[in-house]
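Apart from one protein chain that is not included, each protein chain of the complex appears where it belongs.
Showing chain A:
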């Protein structure tokens, strides 16, 4: 760009764009998820744009762009965690046990306090 500080003169921004709908190296479901997650990064022609200008070297900026795309694709392909039946049962049992224990301790404490009362002589 025009003169001034070193920052304004050195341009090492790296930009990667690819047409999302016709990218056949990403599975269909992931493609739609990416389209919805990164709606702000897709332009009118349907291209997903990723850019980085964090480093002074263009090669490193390019590497950072590719890393970002990789993370996007992994996020889009991850399946929601399926909690198995046994685990849900276990969790419910744990909660019930905690409550029972709490009430038991409360009763013991209450007995102690009552035993300290000198009610009838």
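Basically, a residue touches a chain if its C-beta (ideal position, glycine included) is under 8 Å from a C-beta of that chain, and two chains touch if they have at least 3 such contacts; residues count from 1.
Note that contacts and distances are computed from a predicted model.
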item	value
Chain not present in the shown complex, as UniProt names it (candidates "Trafficking protein particle complex subunit BET3", "Large ribosomal subunit protein uL15m", "Palmitoyltransferase" or "lipoyl(octanoyl) transferase")	"Large ribosomal subunit protein uL15m"
Candidates A:20, A:35, A:49 or A:66 - the one touching the absent chain	A:66
For chain A, the residues touching the chain missing from this view	12, 57-60, 62-63, 65-67
